[in-house]
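Data first, discussion second: the structure below is written as structure tokens.
Incomplete set of chains, arranged as in the complex.
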Amino acid sequence: MEILQVESTLVCTRRIEGLKQAKLLVLKNTKGKRVVAIDQVGANAGNFVFVVSGSAARHGADDYYILTDLTVAGIIDHWQA
Amino acid sequence: MEILQVESTLVCTRRIEGLKQAKLLVLKNTKGKRVVAIDQVGANAGNFVFVVSGSAARHGADDYYILTDLTVAGIIDHWQA
Amino acid sequence: MEILQVESTLVCTRRIEGLKQAKLLVLKNTKGKRVVAIDQVGANAGNFVFVVSGSAARHGADDYYILTDLTVAGIIDHWQA
Amino acid sequence: MEILQVESTLVCTRRIEGLKQAKLLVLKNTKGKRVVAIDQVGANAGNFVFVVSGSAARHGADDYYILTDLTVAGIIDHWQA
């Protein structure tokens, strides 16, 4: 599971049905690369989180029918980048 | 889910049956690397999109029997590269 | 789906049973890295192709029981590297 | 399966239910990149381990319903980085 930092929420009005109304976050890694993930644990900008990928990401989104490949798995209590 | 920019549609007459007549896009990342994805949301050249990979890509293509590993999940409303 | 160029066929007499007699190609990316894929569409040396990975690769190999993680999905009609 | 070195345990009180109370480790690769994995074999800080990813990671976590994509598969007896 990768460690990423939350940057912002993502606004996306035109999306596939499979994403439903899931909350989307923009996250970045230590090299500045950004990716998009589903969040169900309430992460905020600045938080360091770790994310789960693959089919586990869909189970982690509470609803297996949400078509994601990346979901926030937990917020890290203390982290130094 | 990775963030990519749409470059063009892809012309490909000789393909495996499993791709059917799906619309294919060439997308590029911030380093200029190009990949091919299925598009069902109507993305245009220049749009920034995020894509879903793995088995979710097939569900996202509306038809699970389309054999893709990458599908456009949404068009980002505002994005600065 | 990644974009790769066909380099040659691969000779491999000692292989797992799960690969059966499938035709194997050596492909390279823009950085010169080489990988091996199954081909069912008849790609030739020099062709630019895009490949499908994961479980879709097995479905794309016509026979789900061929144990590959990479299969040529289509030959690109026009491509400039 | 990748080879990584154990750095520390990870404290994470806010997590998706699917992770349950599983023990989490922070591991780093030879380039210093850190990832998070489930551990069931009792690895300690400093150990070199190899990890299994994908759906096998969930089976490796003893409980298929633990939503991980990375699990320690074994501790390497002798290793020089």
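Before moving on, here are some points about what is shown:
Order of writing sets the labels: A, B, C and D. Residues in every chain begin at 1.
In this text, contacts are C-beta pairs under 8 Å (C-beta built on N, C-alpha and C of every residue); 3 or more make two chains touch, one makes a residue touch a chain.
As the structure is a prediction and not an experimental result, all values here were calculated from the model.
This homomeric assembly is drawn with 4 chains in place; in total, the structure file defines 5 copies of the chain.
Here is the rule we go by: only the chains that are shown with their structure count from here on.
Averaging Cα coordinates per chain places subunit C and subunit D 32 Å apart. In terms of their C-alpha centroids, the spacing between subunit B and subunit C amounts to 20 Å. Each of residues 54-55, 57 in subunit B touches at least two other chains.
With chains as nodes and touching pairs as edges, the resulting graph is an open line. Here, these are the chain pairs in contact: A-B, A-D, B-C.
Subunit C contributes residues 1-3, 30, 40-42, 50, 52-57, 59-60, 71-78 to its touches with subunit B in the complex. Remark: subunit A residues 10-16, 18-19, 24, 26, 33-37, 54-55, 57-58, 67-70 touch subunit B in the complex.
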